[in-house]
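Removed: one protein chain of the complex. Kept in place: all other protein chains.
Showing subunit A:
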Amino acid sequence: MERVEFQKLEFISEVFTSGFICLWHAVASWTWDAHDETCGICRMAFDGCCPDCKLPGDDCPLIWGACNHAFHLHCILKWVNSQTPQAHCPMCRREWQFKE
């Protein structure tokens, strides 16, 4: 998955006299690493999900074309499947190929 993950560790000060850390909470946040903020097809935020999904993240992933334009996977599939024989990128009109 091409996404940026960064972790922020919050150490809880329940340190025993010996100095060992016995409890910590890991807090992670993530965002898709796309150049745009919204999907050019549904116009929903990339950090949200497409209108057919309820939860953002792995269940509603982004996908990149060979031309480097990103879309919700579900959105670009609806477009590509409606175009015969060849679909073009909605943003730049190049022949649509999924990025390897």
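The rule is simple: contacts are C-beta pairs under 8 Å (C-beta built on N, C-alpha and C of every residue); 3 or more make two chains touch, one makes a residue touch a chain; residues count from 1.
Everything that follows uses one rule, which is that contacts and distances are computed from a predicted model.
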Note to self: Can you match the unshown chain of the complex to its UniProt protein name from these: "Mediator of RNA polymerase II transcription subunit 20", "E2 ubiquitin-conjugating enzyme", "Ribonuclease" or "NADH dehydrogenase [ubiquinone] 1 alpha subcomplex subunit 13"?
What the structure shows: "E2 ubiquitin-conjugating enzyme"
Next item on the list: Write the list of subunit A residues that the hidden chain touches.
Entry: 40-44, 50-52, 75, 78-79, 82, 88, 90-91, 93
